[in-house]
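See structure below.
One protein chain omitted, others in place.
Up next, subunit A:
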Amino acid sequence: MNASSMMPTWPNAPPPGAQPPYSVHYPSPAYTPVQVRQSFSQPYPPQSQYTVPHAYGPPQIPTPPQTNYAVNVNHTPSPPVPVVAQEPPKKKIDWPESVRNYVQRSFLPANLDESVSRPEMEAKLKETISQANDTGVMYTIDWDTMLLPQQMIKEERARARALQAAQAIQPPVQQYMAHSLRDTKSGDATPVSKKRKSSDLSDVDMSAASVPPWRNGSNRLEDRVTFSTSTEKRPTVEETPSKHMSKFQKQLEKRQKRFDGGYKSTYRSPSPPPVAGPVVGTCQTLEKRYLRLTSAPIPSMVRPEPVLRQTLELLKKKWKKEQNYSYICDQFKSMRQDLTVQRIRNDFTVEVYEIHARIALEKGDLGEYNQCQTQLRALYQLGLKGKPIEFKAYRILYFIHTANRTALNDALADLTTAEKEEKAIKHALNVRSALALGNYHRFFRLYLDTPNMGAYLMDMFAGRERLAALCNICKAYKPEVPLRFITEELGFESDADAAQFIIDYQGQHLLEDRPAGVAFLAGKAGQLFEGPRAAAFRRVDIKGQI
């Protein structure tokens, strides 16, 4: 979300390549004031409220310059480049070393405070720094003695608490920022952090409910609001006609515009639309629960690739040891999410999806499997390494299972001549054509000899194909066939299995003991298996979600 929050990723120093262009735009971080105000009005704002403001305003997603994209696309064990920019690009700022140290200091584990959440800290940091920048004191402030954001927040809370208790409104008192301004101006560069702590505590009551002085001049939320409304309300050429309209018409028009998006397309000022770019994560925790995103991702909650690589190793181990699918699936989903929001698409991405796909297959979670497979297809198309043969074969088998002809056709169209000769793909294609031609004989031969993990997929439709074959046999053979024939033709493990299958569908009367073995009275079956067959083919759950 902002450059400052990125810092802790680099405990030592940012990579050399990223050193000079710490170019960060802080044009109008409009949401920060909102946040602070909430903390005033509500003494103990719940965690969630701090995140709410992110939903407002344009997506505050860092936008690295175009060149950085390339870095992410292919081959990126290299750490994410913490270059962050925000629209609208007005001026570029090179953050001075002092500011960067300040940010780094804020995130030192020793300085972290449990009662202050990361997003809060980030917001505070951003507010402080951009304020300093806007007022032009960035280079003059003594950042080394500046109060850390967590301290500021705690003080704010204390003040709010005090306000509630005292119900007294006092004139504003200069605070940390102002302090330090004054300090620097007066040349007082003595370390004040310790002192300030105590002094600020004594200030608490007096400063309660005050509007910080630096916010008087430029309340950025309002700036933004007036800015945007002014562009919308500015009497443009386009809008002049409306003043001739009746009031009713105008309202109608307005309502209409709201519906058909006319505002957007016609009445928007020509300012460039918000440009969204990939987030660069800073989270260092290996495990993370999956949560569906409902707003722009927060960098501190997103793990960068090096961390994700460790996560993958951890998950692989855990899966081997514990086989806890719901945990693993959840973890993989959050990994995929982190990869996606950071636009990481490289061989590692492929690996993550491939492993998740295999695990999902093994557990019969076709929904997740299908999501992975769709991604994999696109990733392979980017020319990334992985196991395209294996997964293209699964893909064909999967579409056979879901009886999705259109997708099957697409899957066929995807194959090159060379790929068609690969063992796994050839197998899948043979399965497909055997089924298309009703060649159950060949199908069950192929079923018993499936490469990789394709058998997990074939298991899912072997049952219905057995029913289909049984229908065929019952209509074609008279008067009977040996049960062994069924066992062999339909790929059962044993005669007992075959018999059980027949009995499961109420066919016990069709089995008779003979001196030479059990016979299956195919000629007497009639329509017995037709109903179950039709039902089995109807019931293809495309989503396969579990």
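Here is the rule we go by: a residue touches a chain if its C-beta (ideal position, glycine included) is under 8 Å from a C-beta of that chain, and two chains touch if they have at least 3 such contacts; residues count from 1.
Assume contacts and distances are computed from a predicted model.
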Out of "Sof1-like protein domain-containing protein", "Arp2/3 complex 16 kDa subunit ARPC5", "Protein CSN12 homolog" or "U3 snoRNP-associated protein Utp7", what name does the UniProt record list for the absent chain?
"Protein CSN12 homolog"
Which one, A:318, A:343, A:363 or A:524, makes contact with the chain that was left out?
A:343
Candidate in contact with the missing chain, chosen from A:119, A:149 or A:278:
A:278
Which residue from A:99, A:121 or A:473 sits in contact with the chain not drawn here?
A:473
Absent-chain interface residues of subunit A come out as 59, 61, 66, 69, 237-238, 240-241, 244-245, 249, 252-253, 256-257, 260-262, 265-266, 273-279, 292-297, 333, 336-337, 340-341, 343, 345, 371, 374-375, 377-378, 381, 405-406, 408-410, 412-413, 433, 436-442, 471-473, 475-478, 481, 485, 488-489, 523
